[in-house]
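Every protein chain except one is present and positioned as in the full complex.
On to chain A.
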Amino acid sequence: MKLSELVNKDCSKAAVLFSSKKRILEYISELAHSQIPDTSQHTILDALMAREKLGSTGIGKGIAIPHGRLEGIDKILAMVLVSEQGIPFEAIDKQPVDIFVAFIVPEGDNQQHLKTLAAIADTLKNKSFCKMLRQAKNDDELYAVIQGEFDE
């Protein structure tokens, strides 16, 4: 599995402007709700916030992977957002975060969840890929980067 297979065009957002962890999580939950209308924005936000309470998903180097497990969804929903400015996110290295790979996963499937995490990690460990994500000027460019249409 690859990140490119998980993210659709509507879920690629470049140059977003938020200043706080709460606001970007709200935006992510709105975006997720638009993709899975049967699940309320409130439910999604609660799941994301609950996960952050257990420990920040800011994994270092300006990257965070906010996520939540939800019942009643049948497949993974993944979103990539790049913020114009770094947002304080209580990350492991205490650095602000500007790359957000957010995902909502069905409750229960632990093996699948580890595969999803590995697929995301595999993409994000590539520094030049992260650089291209940060340089994308609009949603179309960001989506093209995710789909690997911009070669190094």
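Quick note on the criterion: a residue touches a chain if its C-beta (ideal position, glycine included) is under 8 Å from a C-beta of that chain, and two chains touch if they have at least 3 such contacts; residues count from 1.
To be clear about the criterion, contacts and distances are computed from a predicted model.
A.B. asks: Hey, which one's the missing chain according to UniProt: "succinate dehydrogenase", "ABC transporter permease", "Phosphocarrier protein NPr" or "Heavy-metal-associated domain-containing protein"?
C.D. replies: Of the names offered in "succinate dehydrogenase", "ABC transporter permease", "Phosphocarrier protein NPr" or "Heavy-metal-associated domain-containing protein", the one UniProt assigns to the missing chain is "Phosphocarrier protein NPr".
A.B. asks: Out of A:Leu81, A:Ile120, A:Leu133 or A:Ile146, which touches the unshown chain?
C.D. replies: A:Ile120
A.B. asks: For the chain that's not shown, point to the residue among A:Ser19, A:Ser34, A:Asn110 or A:Asn138 touching it.
C.D. replies: With A:Ser19, A:Ser34, A:Asn110 or A:Asn138 as choices, the missing chain is touched by A:Asn110.
A.B. asks: Provide the residue numbers of chain A that touch the chain removed from this figure.
C.D. replies: 51, 54-57, 59-60, 63, 65, 67, 92, 110-111, 113-115, 117-118, 120-122, 124-125
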